[in-house]
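Working notes, structure below.
One protein chain omitted, others in place.
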Amino acid sequence: MSDIRVGVIGAQGRMGSHAVEAIEAADGFVLTAALGSSDPIEQILDAKVDVAVELTVPGATEANVAFLVDHGIDTVVGTTGWTAERLDGLRTRLADQPQTAVLIAPNFSIGAVLAMRFAELAAPYFDSAEILEIHHTRKLDAPSGTAVHTAQRIARARADAGLPDMPDATDSDPHGARGAAIDGVHVHAVRQQGMNAHEEIMFGSDGEALTLRTDTFSTSAFMPGILTAVRTIGERSGLDVGLESYLDLA
Amino acid sequence: MSDIRVGVIGAQGRMGSHAVEAIEAADGFVLTAALGSSDPIEQILDAKVDVAVELTVPGATEANVAFLVDHGIDTVVGTTGWTAERLDGLRTRLADQPQTAVLIAPNFSIGAVLAMRFAELAAPYFDSAEILEIHHTRKLDAPSGTAVHTAQRIARARADAGLPDMPDATDSDPHGARGAAIDGVHVHAVRQQGMNAHEEIMFGSDGEALTLRTDTFSTSAFMPGILTAVRTIGERSGLDVGLESYLDLA
Amino acid sequence: MSDIRVGVIGAQGRMGSHAVEAIEAADGFVLTAALGSSDPIEQILDAKVDVAVELTVPGATEANVAFLVDHGIDTVVGTTGWTAERLDGLRTRLADQPQTAVLIAPNFSIGAVLAMRFAELAAPYFDSAEILEIHHTRKLDAPSGTAVHTAQRIARARADAGLPDMPDATDSDPHGARGAAIDGVHVHAVRQQGMNAHEEIMFGSDGEALTLRTDTFSTSAFMPGILTAVRTIGERSGLDVGLESYLDLA
Partner (left out) sequence: MSDIRVGVIGAQGRMGSHAVEAIEAADGFVLTAALGSSDPIEQILDAKVDVAVELTVPGATEANVAFLVDHGIDTVVGTTGWTAERLDGLRTRLADQPQTAVLIAPNFSIGAVLAMRFAELAAPYFDSAEILEIHHTRKLDAPSGTAVHTAQRIARARADAGLPDMPDATDSDPHGARGAAIDGVHVHAVRQQGMNAHEEIMFGSDGEALTLRTDTFSTSAFMPGILTAVRTIGERSGLDVGLESYLDLA
């Protein structure tokens, strides 16, 4: 099998520059384009890429992906800012390119994606479920988007399984130690110097606990997810949202 | 839906007495028989049980299950000692009772079963995988059977995915600190006063870690697994081995 | 050295009955009295005890300890309800019995006492410190008294060392995920079925973390602390509050 020809758009950003290195270092890939913010996207056509990796900014991603889809180039997108409206527009555009695939992934950490899926599978079997997330001290919002999303999926899985509310006798909590209740799932956010991005999902029943923990120490954590997506996208078509749909989890 | 009529065989043992309590306490079940080691198994017929729970000893379980299958009673078995030969005999016997189901489960801890399955799903996506198990200080063997089984399933999942050997530069380990290599997966056994049965499965790749931990603090940890099996077995037929096949993990 | 003669007051309660068993099982002690709530405390004199262990209720403890001190009996007290006023009264009473010692310990878990002391020692050396406590789901208040006390001691140690406020850029936390700020130390309370009493103290600086975790799985966790106190009290006099003062931590 010949190497997959890859073009990175947004190659000078933090994620983009890591992606360039990772693609150059990995077997089975050849980097044929690395576009910065001032390079015209048409260069991607000259480079004859099989797969584009779009890692730019919310203001640029929609136009970039439209161009790539119109030229039949499979595209892995890590940029945020894809509203429901934008996704609808992209689906319409893809309908005219039935061979072309786009993956939009808000989180390329395979560990985080696996943990979220495992949490959903485990949720029906335990009385209690809570989430602890730990991040660096420069983070502006609490709790993290990943923790909120995990809580929502746990809540839905519990509801689908017909589980009652979690047991909790707390009747005095003057300072809010029980944290944020997201769809009934308590989420706790720690901000700790020296840490990066970490999530711990705790399940409990009589006599038993199950804990799922993911640690993302650096940007390099996202590279295996990007490489897996680039490797897999040739077998797909249409739009997928979430790296999970490209992993083998059944 | 009327309550499921349950009979416990081996009701005076540690697991059996817990099971009796759990069935009596749970909604949707009625305990109609609780046989000790001196009670004749024929009593189970008078009790008109829908499902039998067999929690005896290796020397008694095969004859008990044979009797129950011959009388068309679905049976959940927690007793060990089911060799490949015994399982073959049981399959033959079940062929004559196509409506009847048997579940043989060496481990009723839902957390442990889930963790093992999650480990298998995660294994292809990480460079490194090791297992730590912690047990009470009265345990005679190391590592635990669950840890060995988990290591084997991780090793098989890695092989199926075509992964290379794990990276490991160790060239000096005079005292054996790297633990037991089970099919290439290192397993470490801690024996700690005050602990019961605990397993931690550690996965790692560049910049990232995923950790799955199960804690079994007491025998009550096994009751949700037994109740799930009793609730589910009416929809099944034939022989299943492992609680996993009764959980919804796809 | 002859065995220490011990009398337990409140021997029928949960802590008391465990203490009776622990004293009977341990070398170096002989149980000479075990008083229930209807037994007159004067029986303790007939039993010629060296050390009394008072594990009753807030309404009874003050009178019991007064009686014991007046009769020159060293006393280890695990009962709560000792207000500043009661402590002052006890100090006055002890002044007339210079040979007699009383230890009032709100928490006999050696692990918890050690962790709290270690937290205080570590606090000056880290930029960040937060506390996670996990308890069973029947607990009425959040956060736990131990967690509050730990936070206060960390805060004081930071202040004494002249540390600035912890770094924390959070400017959006609509659901209170950051938990309870106790003297500036964030405390997070998880309520999880199957757990008992657990505390995790997390410290962080650039590139580094230190985590102290204590798990109290059952009432038996308090027995080593009680035995240590009974063994040590003969060498003491006057009033001490907190098991810590009887441990060798310098």
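Quick notes on this structure:
Letters are used for the chains, namely A, B and C, taken in the order the chains are written, and counting of residues starts over at 1 for each.
Definition applied: a residue touches a chain if its C-beta (ideal position, glycine included) is under 8 Å from a C-beta of that chain, and two chains touch if they have at least 3 such contacts.
Since we're looking at a predicted model, the values are computed, not measured.
Contacts of the undisplayed chain with visible chains (whole complex): A, B, C. Only one of B:27, B:85 or B:173 touches the absent chain when the whole complex is considered: B:173. Set against the missing chain, the residues B:120, B:208 or B:240 yield one that touches it, B:208. Of the options C:87, C:209 or C:241, the residue whose C-beta touches the omitted chain is C:209. If you put the missing chain back, the residues of chain B touching it would be 126-128, 130, 132-134, 137-143, 147, 166-182, 186-195, 202, 204-209. Mapped onto chain A, the interface with the missing chain covers residues 194, 217, 221. Where chain C meets the chain that is not shown, the touching residues are 109-111, 114-115, 118, 121-122, 124-126, 203, 205-224, 228, 247-250.
In the analysis below, only the chains that are shown with their structure count from here on.
With chains as nodes and touching pairs as edges, the resulting graph is complete, every pair of chains being joined. With centres taken as mean Cα positions, chain C sits 45 Å from chain A.
Under the contact definition stated at the top, the residues of chain C that touch 2 or more other chains are 194.
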